[in-house]
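Only a single protein chain was left out; the remaining protein chains are all shown in position.
Up next is chain A:
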Amino acid sequence: MAVFKQQASKKVPNLKIGVIRWLRENLFSNAVNSVLTLLALYLIYLIVPTVANWALFDATFAPVTNEQCGREGACWRYIIEKLDLFIYGFYPPEAYWRPQWVVILALAFVWIAKLLKQHKYKTKIVTALIIIYPIIASFLLYGGPSLEIIETHKWGGLMLTIVAATVGIVASFPMGVLLALGRQSKMPIIRFLSVVYIEFIRGVPLITILFMASVVLPLFFNEGMDMDKLLRALIGIILFQSVYIAEVIRGGLQAIPKGQYEAADAMGLSFVQKTGLIILPQALKISIPNIVGSFIALFKDTTLLLIIGLFDILSMVHLTSSDENWLGRSTEGYVFVMVVMWIILYSMSRYSKVLELRYSTDHRN
């Protein structure tokens, strides 16, 4: 038998290590790792200088013609010359201020919402902004009373990509929530309809739905009755995306312990209160990474609009590089689109991390 003396807490020992030791522990810890490290270094040596030379050191930015641009370096002049097409498509240049204002308003509204923080009417004001914004934005982009109408077949480039992705994301989200709740519903008819809808759309590729929307749907219209092609495509995208959101949110709903439902029920909360105040906030929080992942996939999928004759940013490469003045510059075009896409998608992915941290459920200090 023994009794031990109570010990005082000590400070954590300093675990800082030098460069050499870091290298040895992380890159050269054993023979296999050393070989892999060297191999990786060799690959970097092969790729980076070649790419850097092509994209930067041998590249041309100056105002020159296609012939004056060298073949060994990138000809960024082509991108600069065609930038308007890449961004706006065939939208008339004198109306460029309209999509510009759409972006400025979006930023301004977000800024206002941030400023309101704990304001008494914050929820009401934000709700109003969310309702007003799409109306203003579509009025600006499309036109209407006292504003020249610009048909959607003139829309294109990054603008079209962003419109399609944003509308798809914003509209599919509430629909996805409803479908997810429908699939969990205790009412058999609602559950059945939700399951049928989800499983049907999930079994069909987006491209089929876009074809349906652009080719098959008009067959059901009467003569003279027509629906805008972009609108049809957007509806197709929303129908498609809502199903994936629904499945992602269903995963979140299933992760909520039964006790949460019981505690909410025992308090006498109504179904809507229980869902809105207790269940959905927790389920959505868990689902953030997957929801954003699904939005990123949708953003990439908007390039399929090309198939039904809508000119998104990717299809602009094809279009502009067949300009006889700029033949053979599609590599630059694709690299440019890749960089633009990457910046947007990587920002979305980082934003998802920020959201996750902000709404972290654990709060363990």
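Please note the rule applied: contacts are C-beta pairs under 8 Å (C-beta built on N, C-alpha and C of every residue); 3 or more make two chains touch, one makes a residue touch a chain; residues count from 1.
Operating definition for what follows: contacts and distances are computed from a predicted model.
A single chain of the complex does not appear, and UniProt lists its protein name as "Arginine ABC transporter ATP-binding protein", one of "Formate dehydrogenase iron-sulfur subunit", "Arginine ABC transporter ATP-binding protein", "Methyl-accepting chemotaxis sensory transducer with Pas/Pac sensor" or "2-oxoacid:ferredoxin oxidoreductase subunit beta". Summary of contacts with the chain left out: across A:Ile131, A:Ala266 or A:Leu357, the touching residue is A:Ala266.
Across A:Ala137, A:Val177 or A:Ile278, the residue that sits in touch with the chain not pictured is A:Ile278. In the full complex, chain A makes contact with the omitted chain through residues 257, 259-260, 262-270, 273, 277-278, 281-282, 285, 359, 361-365.
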